[in-house]
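The other protein chains are all here in position, but one chain of the complex has been omitted.
Chain nomenclature is as follows: A, B and C, assigned in order of appearance, with residue numbering initiated at 1 for each chain independently.
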Amino acid sequence: MNRRHLLTTALAGATVTALPAFAQPAAIQVGAVEILTGPAAAYGIAIKAGLELALDAINLKGILGGQKIALTVEDSAGDKNQAINAARKLIGRDKAVVIIGPTLSNEMFAVGPVTNERKIPTVGTSTTAAGITEIGPYIFRTSLPESDVVPVTFKKAQARGMKTVALMYANDDAFSKSGYDVMKASADKLGVKIVATETFGSKDTDFSAQLTKIKALKPDAIAISALVEPVSGVVLQARQLGIGPEVQLIGGNGSNSPKLGDIAGKAADGMIVGSPWFIAKPDEVNQKFVAAFKAKYNKDPDQFAAQAYDCMFIVAAAIERAGAADSEKITAALAKTSFSGVMGPFAFTSGRDPASADGVVVLEMNGGKFGIAK
Amino acid sequence: MPPWLDDFFWTYQNLVYALGVNGLLALSIYVVLAVGQLSLGQAAFMGLGAYSSAIMTLKFKLPFLLVLPASCIVPVAFALLIGGPTLRLSGVYLAIATIGLGEVLRAVYLNIDWFGGALGLSGIPERAGIGSIYGLLAAALAVLWIIGRSHIGRAMEAMRTDETAAEVMGINVPRYRLGALLASAVLAGLAGALSAHVSSFIGPNEYGFEPAVTILSFALLGGIGTPIAPVLGAWILTLLPELLRGLADFRLVFNGVIIVIAVLFLPNGILPFRLRRHGRP
Amino acid sequence: MLGQQLANGLILGATYALFALGFTLMFGVIRVINLVYGFYFTAGAFIALYLTRNLGWPMAVAFPAAAIASGVMAIGIDGLLLTRLRRVGAPELASLMVTLGAVLALYATATALLGPDIKRFPASVIGAEAMEFAAIRITQAQVLILLATIVLVGGLLALMHGTRLGLALRAMAENPDAAGLMGIDTIRLAALVSFISGALAGAGGVLIGLNFNAIQPYMGEAMMLRGFVVIIVGGLGDIRGALIAGLLLGIVEVLTAGYIASGLKEAVAFAILVAVLWSRPAGLFGRAVTRRA
Partner (left out) sequence: MSVLLELAGLTRRYAGLVAVDSVDLAVAPGTIHAIIGPNGAGKTTLFNLISGLVTPSEGQISFLGHSITAAPTFRRAALGMGRTFQNIRIFGGMTVLENVLTGLAPSFKGGIGAVVAGLPALRRAERAAIARALDVLDLVGLRAQSDAPAASLPYGDQRRLEIARALASSPRLVLLDEPAAGMNPAETAALALLVRKIRGSGTTVLLVEHDMSFVMDLSDRVTVLNFGRRIFEGSPAEVRREPRVIEAYLGPKVAARLAVVAQ
């Protein structure tokens, strides 16, 4: 008794700000946990932009006969504990019936068990690591896992004559490590010989030792799984050390960013990456999305914004089909999703991952810009 | 319990756990500061406790009652490795060696598959709770309070004030220093094990430089006159970002500024009381 | 390949030595482990970036300007943080703690203002063109780093051992009270040491930023661990020791990454640190620096 009393006293301050939000919700509450501050904020901000752009369109008409969706985006700052706190607040305080996010796979490993235990459907838009949806039956993702994208890229490289490959990856984040696992599996499956496996840290600036070693082994290709900033650093240093265009550079999902061209410039020319989405994809839905995004935010959307944009529609459609703002029904409805958005046709597998990788295209850097690889 | 209260506790459950765990971490830095030393290895010790306990639970399926005390072993071993050579030297050596420790252990977790690499360890069952966390916090507080009032507490304060004079009084300074560092490793190891068993996932990037500095700011804000002071410091610094959302972006700036202000202007923290121990029986 | 790897190690080691110079000087003279040092390193790189990219200055002018600006910044910040502590005779650890808090706040503020992204010098100023001698490729920026390290170490040693100022600094290092009694203005000398150390940090930031061409607010923190290893292995306050320890560490790290496993770089640095602490706590080349009473 005494202990509880102490706790309540300690939390009395928290109540002051929290109580008003405990009043009953006016609209259908959807929560999102994204990284809005800190070093990885760029991803969360892009996702938030995509979600809100979609929400504008959805709330124009409303769902369930005119009800609006209220989207609350909480910041996780990339921190596991803040992500858990945010998800708990969205569910317990704001009564969110669906959670979108969190941004990073590592955060999902912490948040997923909490939301799954509470039976709140949780949809990742950018979590590509292996094992995400195995957390539980309420965990979904609309992002294509690397295992669907990388093999397409590797096949392209093989068609260009790749027989040996050196693999490099940042070993300090789950995303890059998962990407590497997939690269290794793809190479093995295609019969491409892996001549070296080298690691680095996401914040490293010196890759000379690893690249010197790789250069001496003369591989046909170098495949790199990491976020775009270290990838740019690796590419720049590879050129300095005299690794020329005869070596095919292959990027993972992290390299699929216009920043690669901005940072590495011509050094990145010839690098190929697989992508579930491409800004210049000619279909009408995509072109409308790109135009609307530019009009609202005055910049080009990236892959993360596009994935989030589709996800918001998928969630809204599931609520509509569920017929009520009820998490259990929404979960069931989500599983039966059949949707066509900017990424192409979309459905979930029975394991709650995206069903089809048909939309994957291989892009190639040329003059600092991505285009469709020939 | 009415449903809204239930929701309330569910919502803030993680925060309630964090208050308890951070209280233990504040005590862990307190015991080192109380003998006039500075260790920045608290987060690293916590990580060692978290990883070793998670592995015992996940891979060896040991019961939590065994895992919890055993989670101190590895942090204590590392405290001996670092403390052995540095505690005989001037205080800056311990500080520097412990700053490095967190970064290096991160590299170790990342490079050894057994630790899950970048993916960390997930699926840790929820074995700890309010009872174990606050029970241990209360026990630690009580023990430190009693020790603080005894001749040991007197010796610790003497060392903190003037190490040379304390040694001339016959106080075995190196032994107290090592004892404090080991106690600190035990407390941080326990905190790590408890936090791992309430959050289901631990990753290699959670125990580096910044959490170490945050833990230091707990004690510097509260002061180290009594063991309760650093715990209150921890609670304030844990609750503030939740109360003032705008502060969240500047949490690190805030923690840093607290350290600067505390060292320059409030050497005794915001709770500048000390234990009475003139001790007439 | 071994030749290239040794060259890589030498260059990496030179960056470590360059980084550690001012750090060890500061401890050597005023007995302060100044953790804000890493921030001056960041500041130097950002100032040079601003001068070259936004104002279009040539690097030859921007480089000394950035070093001087970092030095001036160091006088201000160190003065604010350390003067009061020195006046009240606070213990060594107090200054370590205050600079720790300050550097955390400074990094976080810089990140909030400048953004966390990696920024790069424009291609025209970096000197990334590689030259090749005997199958070893080395860029202009790397040659510059090697030269700068040699010049700065030489200059610093000449200052400390060949000038009256150096004599005063060494007297202050031995015994600040006695130095004060002998009429040495220790407050002004401390400010001067802050300036030299800050300027060295800034210069290191520019050169290392040029070499890896990756500038971001936390770049100083990333160097700090290596900085600690270098100054302890070299002996706290020992300039020559820092040079040798820096080069050694760079070569060992590159050889580890090149021939054993690239993930072990940090662990090797730390293993060296612990081994030195256990076996030769005063540094590989030093005498005991435990000061008591």
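Operating definition for what follows: contacts are C-beta pairs under 8 Å (C-beta built on N, C-alpha and C of every residue); 3 or more make two chains touch, one makes a residue touch a chain.
Quantities reported herein were computed from a predicted structural model and do not represent experimental measurements.
Only one of B:35, B:118, B:173 or B:202 touches the absent chain when the whole complex is considered: B:173.
In the complete complex, the hidden chain is touched by one of B:5, B:143 or B:243, namely B:143. If you put the missing chain back, the residues of subunit B touching it would be 143, 146-147, 150-152, 154-155, 157-158, 161-162, 164-174, 179, 274, 277-281.
Basically, only the chains that are shown with their structure count from here on.
The touch graph of the protein chains shown is complete. For the pair subunit B and subunit C, the distance between C-alpha centroids works out to 31 Å. Shown for subunit C are the residues in touch with two or more other chains, namely 261, 263, 266. Counting partners per residue, subunit B has 106, 110-111, 249 as the residues that reach two or more other chains. Residues of subunit C that touch subunit B in their complex: 27, 33, 81, 84-85, 90-94, 96-98, 100-109, 112, 221, 224-225, 228-229, 232, 236, 261, 263-267, 269-270, 273-274, 277-278, 281, 289-293. Residues of subunit B that touch subunit C in their complex: 36-38, 40, 81-82, 84-86, 88-93, 95-97, 99-101, 103-104, 106-108, 110-111, 163-164, 209-210, 213, 216-217, 220, 249-250, 252-260, 262-264, 267.
Chain contact summary for the complex, subunit A toward subunit B: residues 3, 7, 10-11, 13-18, 22, 37, 75, 77, 80-82, 84-85, 88-89, 91-93, 105-106, 109-110, 113-114, 118, 129, 131, 135, 170-174, 176-178, 199.
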